[in-house]
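One structure coming up, written as structure tokens, with questions to follow.
Only one protein chain is missing; all other protein chains are in place.
The block that comes next holds chain A.
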Amino acid sequence: VLFPQAHRMFTQSSQNPASPVLLLVLLGCVLCPPAQASKSSEDIRCKCICPPYRNISGHIYNKNVSQKDCNCLHVVEPMPVPGNDVEAYCLLCECKYEERSTTTIKVIIIIYLSVVGALLLYMAFLVLVDPLIRKPDPYTQPLHNEEDTEDTRSLAAVPSLAGGRANTVLERVEGAQQRWKRQVQEQRKTVFDRHKMLS
């Protein structure tokens, strides 16, 4: 909370009005481009599947035409049967109009890969680089399954947090990171070591 006075004024209101609106705008921005993706030739097609007929083998025809033109006569080219058989042949064929959005697919895959990459980098950082940066501190060494030492560690960590109230962004980030690491360690103990949950 950045402004305590304003915050106190808004304690009467049951919601911070900005956040849900902001979230809606963000979601709209994410969803709009796919919705508005112009129907480029890449993204539409009319697919006609024609089964084997007499001595003609089955065939699949693709053409990017609009929805009103999506029928056997427009799409099946060259027509494999002579003129008087066309109607019988076209009755067997099934034509479907399909749309997709390549932009959506590209954006989503790239978002996913970047998140996975970021997580991997962060994990590598935590495992390799972090122990070297921090001063080898007995309170931050990973301890194994010792509840007492866990408690003393959190006890020791607390005064250091309470003391100089973290004002710089970096120290605040570090404090949050320490808390998060403790949390993950606690969860790991519950799930993996003590098998108390999620077996």
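The rule is short, and it goes like this: a residue touches a chain if its C-beta (ideal position, glycine included) is under 8 Å from a C-beta of that chain, and two chains touch if they have at least 3 such contacts; residues count from 1.
Just so we're on the same page, contacts and distances are computed from a predicted model.
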From "Cell cycle checkpoint control protein RAD9A", "Chloride channel protein", "EF-hand domain-containing protein" or "AP-2 complex subunit alpha", the hidden chain's UniProt protein name: "Chloride channel protein"
Interface residues of chain A (partner: the chain not displayed): 1-4, 7-8, 11-17, 19-20, 23-24, 27, 30-31, 34-35, 42, 45, 49-52, 54, 57-62, 88, 91-92, 94, 98-102, 104-106, 108-112, 115-116, 119-120, 123, 126-127, 147, 150-151, 154-155, 158, 161-162, 166, 172-173, 175-176, 179-180, 182-188, 190-192, 195-199
